[in-house]
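As you look at this complex, bear in mind that one protein chain is not there, while each of the others sits in place.
Residue numbering begins at 1 within each chain, and the chains themselves are lettered A, B and C in the order written.
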Amino acid sequence: MKKVLTSLEEAAKFVKDGDLVTTGGATFHRAPMELVRELVRQGKKNLNLVDREPALDFDLLIGAGCVAKIRAGMLAFEVFGLAPNFRKKSEAGEIITKEGACQPIIAGFRAAAMGLPSLPVKGMLGSDLLEISEVIGGYKQVEDPFTGEKMIAVRAIEPDVAVIHVQKADEYGNIRIEGPVYEDVIKAKAAKVVVVTAEELIPTSEFRKMPEATTLPHFIVDAVVESQKGAYPCSCFNYYDADYDHIKDYLKAAAEDQFKEYLNNYVYGRKTDE
Amino acid sequence: MKKVLTSLEEAAKFVKDGDLVTTGGATFHRAPMELVRELVRQGKKNLNLVDREPALDFDLLIGAGCVAKIRAGMLAFEVFGLAPNFRKKSEAGEIITKEGACQPIIAGFRAAAMGLPSLPVKGMLGSDLLEISEVIGGYKQVEDPFTGEKMIAVRAIEPDVAVIHVQKADEYGNIRIEGPVYEDVIKAKAAKVVVVTAEELIPTSEFRKMPEATTLPHFIVDAVVESQKGAYPCSCFNYYDADYDHIKDYLKAAAEDQFKEYLNNYVYGRKTDE
Amino acid sequence: MNDTVDVPGLMIYAMASEIKNFDTVLHGVSSPLPVLAMSVARNTHAPDMGYISGAEGVDPVVDRIYPSSFDTRQNRNAVAYFGLHEAFDLAQRGELDVMFLGAAQIDRYGNTNLSVIGDIDRPKIQLPGGAASAFLMPITPKVVIWITRHSNRVFVDKVDFVTGQGYNNRSEEYKKNEVVVVSNLGVMNFKNPDRAMQIQSYHPGHTVDEIKEKTGFDVRVVPDVAETPVPGPEVIDFINNIDPDGVRWTEFR
Partner (left out) sequence: MNDTVDVPGLMIYAMASEIKNFDTVLHGVSSPLPVLAMSVARNTHAPDMGYISGAEGVDPVVDRIYPSSFDTRQNRNAVAYFGLHEAFDLAQRGELDVMFLGAAQIDRYGNTNLSVIGDIDRPKIQLPGGAASAFLMPITPKVVIWITRHSNRVFVDKVDFVTGQGYNNRSEEYKKNEVVVVSNLGVMNFKNPDRAMQIQSYHPGHTVDEIKEKTGFDVRVVPDVAETPVPGPEVIDFINNIDPDGVRWTEFR
């Protein structure tokens, strides 16, 4: 079944207000930025975001007022410091922050990917993160049925939509990720709907030439759209590096109360640094 | 650390009498046959074998008297029918057969690979396989701590040794499997010791040229030895196909009480069909 | 009986008919008939199906089958690899639509035995084992059981051992999932409130009475029972082309 769409507009419509959404990539690498910008342009509301270590993608959605809740292992801008909109809105109580930890978030995605209601993880015991489990949701102390070992069961995290940017896709939804994969395969399998933006659409015959390079087969994917520089200013391995100068400009705009101008320039106005 | 060995003899010594052993591949494909033959030559005893769908490798070890117990989802010779030595010794009560099912065996390996004491699976309920759990070991009915869903927890299966035949390896234990991987990655991560036989030893520089093709990094692997045609008469993708005629000869030898002759010819005598 | 259509051809066509377009379908080990049925389906009414080979290739061009259903030559031109553990995850998510399973014995509620004839602790006949049956039987939306030797030693009143769970051994949730049995004599389903086996169609050259006689329990008959549809010559040609060695006949010997 052909799943290729002709526009980002269509692709972004798979995300509904209030949805639980996760994004591919990690920090400044292979985040689906162009689709994130389209979500902002479409004025999505009350999104519930979850990821292991997001950065710009989540902070932009938060800054643009699209987000109600966030759950992440860490949300920061690497050595550049705290995520500005996340920090601002979290401290102002305008978004609900449910801090997780990387492994439970991965385990929650994995449980959903495996079709299990939950999955236990080690570690975690003794952290105050467990004491705020009413806020976090989805943690319970359990004992292994065989060994009695105390562990934390993490409830499955099944996103309504996973949005993933990849290097190559065909019109049926077969996709190829080059370089690090992060949790993208797990997220795609966990999510109800998988929306893929791709640097390049390539013929299916190219997939048939090297099936070992295929990251996900078509039956996992729901929609595909071409999006050149779709991760910009994040990196896309084999295509372009992260634009750290742009990221610094973003931080400056957020710090100097010029975030609306940033949005006008780079999101609504679709200006690029190129 | 260089992990390359100069002989199969050394590699086979990683397997001790009484060990819980699993082998890579599935049915007639990429089974580590040459190392299996070496285990027979070294007269291993009381091995405890576990795998999802083994075939010739397990049946040969059983026929040669190396095996005390076996746990498999299915042990047969594809369209050629039942596994002759397995059937004979099982019906004679000379080996203990602990029939599992593919998914619980995979789940047991996965639990060990993930460092978890057990992992739940769906299905299974209502099968008599659960009623022989005293024999099988390692099943317990559990309820999910969040949803209450009844599932079967499978105890982790941590083999003492996983023996895996691959296409390419370097002297440090980086390995590349071409084509289907089966549960080989899971088994290797689950096992205490991983012994790899490889069609070819290639320089590490070749791995560095295409890290995306590396199946397992060196820190998972304990020993590597070159073994050309190491899967024969099973197939090794990109190198050779299964020799179904040889497999039929094996069946004939077992059926006509000429199995000792087969062992003399093809195992002790190292005769090949080539 | 149509001269040009042999029993494997009839069974393969009936099995292929159970696949709908867009279904995601898996076959397992020792499965020449399922491999051929999946290939027929994909080349006829289900071009958009997700074809997951037991040999791990996705949507391969199967131009030849071999004595092993895991033969990697059956992965030729696959678009991807997809491991069995990944396919099983799909099944646990309810997203594996159709699976083909075998049986050495089957009863009126669809319980299957692939484990032992006689006692499990000291088997009279050690069977090969159930493979995926105990896992996939209850949870898969549609399971197609193929049986090449329909007799009252196979279709029994009570299986010696329940490997795969029939409807009387399932939770309510899983009773809604479908089981279809395709034998060398006809096609049986369980689409009635009791979830008891009933004859849906008899193959050309066979009759309802013959099937009843060769079934070791009181098998029901659907009111509109009919002859099993016969594949056209193009389907038979297709099968002959990819199985010139007659691997599909092995299970009938």
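Simple rule for what comes next: contacts are C-beta pairs under 8 Å (C-beta built on N, C-alpha and C of every residue); 3 or more make two chains touch, one makes a residue touch a chain.
Quick caveat, the model's predicted, so the values are computed rather than measured.
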List the displayed chains that the omitted chain touches in the full complex.
A, B
If you put the missing chain back, which residues of subunit B would it touch?
1, 112-116, 170, 172, 174, 189, 204, 207-208, 211-212, 214, 216-219
May I ask you to list the residues on subunit A that touch the chain which is not drawn?
26-29, 52-53, 72-76, 78-80, 82-83, 86-87, 90-91, 93, 97, 99-104, 106, 110, 121-129, 132, 135, 150, 179-183, 186, 235, 237, 241-242, 244, 247
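As a working rule, only the chains that are shown with their structure count from here on.
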CA centroids of subunit A and subunit B: separation to the nearest Å works out as 38
Averaged-CA centre spacing for the pair subunit C and subunit A, given as whole angstrom:
40
The positions of subunit B in contact with two or more other chains are 122, 179
Name the residues of subunit C that each touch 2 or more other chains.
57, 75, 81, 91-92
